[in-house]
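A short write-up of the structure that comes next.
All protein chains but one are shown at their positions in the complex.
Residue numbering begins at 1 within each chain, and the chains themselves are lettered A, B and C in the order written.
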Amino acid sequence: MEKLIITVAVTGAEVTKQQQPNLPVTPDEIAQEVYRCWQAGASIAHIHARMPDGTPTQSKEVYAEIKKKIQEKCDIIIQFSTGGAVWHKPEERIQCLDALPEMATLSAGSCNFGDDVFMNSPSFMELLAKRMKELGIRPEIEVFEPGMIENALRLVKKGLLELPLHFDFVLGVPGAMTGNIEDLVFLVHKLPAGCTWSVAGIGRYELPLAVHSILMGGHVRVGFEDNIYYRKGELATSNAQLVERVVRIAKEVGREIATPQEARKILGITK
Amino acid sequence: MEKLIITVAVTGAEVTKQQQPNLPVTPDEIAQEVYRCWQAGASIAHIHARMPDGTPTQSKEVYAEIKKKIQEKCDIIIQFSTGGAVWHKPEERIQCLDALPEMATLSAGSCNFGDDVFMNSPSFMELLAKRMKELGIRPEIEVFEPGMIENALRLVKKGLLELPLHFDFVLGVPGAMTGNIEDLVFLVHKLPAGCTWSVAGIGRYELPLAVHSILMGGHVRVGFEDNIYYRKGELATSNAQLVERVVRIAKEVGREIATPQEARKILGITK
Amino acid sequence: MEKLIITVAVTGAEVTKQQQPNLPVTPDEIAQEVYRCWQAGASIAHIHARMPDGTPTQSKEVYAEIKKKIQEKCDIIIQFSTGGAVWHKPEERIQCLDALPEMATLSAGSCNFGDDVFMNSPSFMELLAKRMKELGIRPEIEVFEPGMIENALRLVKKGLLELPLHFDFVLGVPGAMTGNIEDLVFLVHKLPAGCTWSVAGIGRYELPLAVHSILMGGHVRVGFEDNIYYRKGELATSNAQLVERVVRIAKEVGREIATPQEARKILGITK
Partner (left out) sequence: MEKLIITVAVTGAEVTKQQQPNLPVTPDEIAQEVYRCWQAGASIAHIHARMPDGTPTQSKEVYAEIKKKIQEKCDIIIQFSTGGAVWHKPEERIQCLDALPEMATLSAGSCNFGDDVFMNSPSFMELLAKRMKELGIRPEIEVFEPGMIENALRLVKKGLLELPLHFDFVLGVPGAMTGNIEDLVFLVHKLPAGCTWSVAGIGRYELPLAVHSILMGGHVRVGFEDNIYYRKGELATSNAQLVERVVRIAKEVGREIATPQEARKILGITK
């Protein structure tokens, strides 16, 4: 089985310091938190930028600053979110690509998301795919429902994406697919041979899906974007605490942890 | 096994007379086509209204006229679409309820749909559910992705919908879930006990999904909204032709056809 | 989708004339019944031999006589059962291979079967595989439980069988796996790419499994060995009546019927 790639989603677009006092918000805080997670074993940092007051932003300047500060500390793979906040406009969301991360997310369809609709029209998906191709950014295909796998494969047929793809199943969002083991098994069976995949369980789904994935040969995403608790009723003290638990469990079951350099190789990132 | 409820979706919002010359468009044409399908064995008519030039409309007057003309001919259950066309605004889409059909659709979430996004925000879903409840209209929950089942159950928890629900799996839409047999099996396993379900396969998925459903104890939707061909490369001569084939196959495998009155009983419609 | 191969299992080892008066028992009766099924569209005849009094036998002489009489009438593929009756000893069961059928069954494991245990030890499976290989007989792998697929693949690894294999899922035997659609989907997913498969539903499972298989690209076995009724409470008038219904349904859903010569090609039989 391949080594385990751990992605940490340290901030997200929705969580507030009120909900999770340890949330990293400024570029310095984010870089410091990512650094601690890298020390703990994370090999990808999934980044959402925020304004100093905590408002989510897709400003390429802020993304560029975060990138610079992380790179000063460690060699973790930097992945920017093109999802932004559900209310961001497409033209805002795509901006962060100009800050040239190694990876960026590409949400492969639309679904409800809490009280909102998370819009990813076919034309926006094409735009994102083209721009990532031009800039040499490796996409991570975010999948919230099975149909989104088909949507990504449609872009492959159009020549805008290339196999093998790397998928991330984001499961348990209110408005989209649940994150039970049968859901994960169902989705994994739909992937073309050779593709890699990760799973980001939302809230109470985070830990069980992470562990199932470790056993199944998938990869794992944890972090405050998806879940702010260490266990029921107990806030996590840091994103690193969540990474550390994944590492301990992986060791118990005999799955080795990928370094960023090993993760690049698994994901086909040439740097 | 319960008797088979056949829904016919005679018109839809997207098909044109150019694509399918036998498409019924005016209230008279629609009523006449529904009547032929009722003769063939259909017990629910799924209706989209059109303007005389073929443009889709959610006008309650046009819906009322169609309803009146159908009721003059037969006792088929009349189901209006609150989906309308993908570009219809929520306030337009909901209008048709004022024409008081026995049933109406409630699409339980958002997804891509061809080149567009089919938007069904949580608040719009709540609005539809409340309005149907006030007016005594039986909802049919349209499901394009597994997460939509959860969305409907969330409305049950809020007291806006009541179990057992009747679901319709619309599978094979470009932008949402495919319509292979494993998809159908997966969705059916997710339903709470006691719920009924139907399947509407889009395009080439229509016939195989209909037949699988007949064997599995589900119900069936066919019609030009979903598929305009009788077989590959051969346009259907009428919606009734598609209904007749379903009836023949049901007979071959020993599943009896429900009359509208029997369908009302199966669906819990009191009239 | 490939053309549909229909196998007819006209006699079996267990059904009696008391249960099904139209059961063919003697070589002449069997040949005549197979001929009628071939006219109806069957391309494989699955054969169990009987003594004149109806007792099942694995005598190579009786098998040879049946083969000769069938070949005088038509070019259907002749497949002998090495399963025999559950109480036949291995050395009796294997005998029929000496009568040189084009195909023979190889049951890939043991399971309960009604009140008995159907024994197929690993060493007997190896013996059958070797003998079929020597004699140039194409095996059909009979699968009653998922583990039997693995058992067959173990023989592939040992060089006793060769991919692609042709499987037959025998589902609904009291003592082994049921024959619901989720069972079939589960089994089909386990097959290596390139393998072909058929399904033999026992009793009330025969017709629904046959129809699911037609739609899924599998092949179909029907006949008195598996099911003696045309519909609930109504005995079939002949094996051909069961074949004819499969043919009618295949035509309704647009699946063409393979001739014996086309079936040989699909199954990789060189003759």
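One rule holds for everything that comes next: a contact is a pair of C-beta atoms (placed from the backbone, for glycine too) under 8 Å apart; a residue touches a chain by one contact, two chains touch by 3 or more.
Please read these numbers as outputs of a predicted model, since none were measured by experiment.
> Specify the shown partners of the omitted chain in the complete complex.
Counting the whole assembly, the omitted chain is in touch with A, C.
> Looking at the whole complex, which of A:54, A:174 or A:208 touches the chain that is not displayed?
Answering carefully, the residue with contact to the hidden chain is A:208.
> Residues of chain A in contact with the chain that isn't shown?
Residue positions of chain A that touch the missing chain: 181-182, 185, 189, 207-208, 211-212, 215-216, 231-232, 245, 248-249, 252-254.
> Since one chain isn't shown, list which residues of chain C touch it in the complete complex.
Listed in rising order, the touching residues are 109-112, 114-123, 144-147, 150-151, 154, 173-178, 182-183, 186, 189.
Methods note: only the chains that are shown with their structure count from here on.
> Taking each chain's centre as the mean of its C-alpha atoms, give the chain farthest from chain B.
Measuring from the centre of chain B, the most distant chain centre belongs to C.
> Chain A to chain C: how many Å between their CA centres?
Taking the mean C-alpha position of each chain, the two centres sit 50 Å apart.
> Can you tell me which residues of chain B touch two or more of the remaining chains?
182, 189
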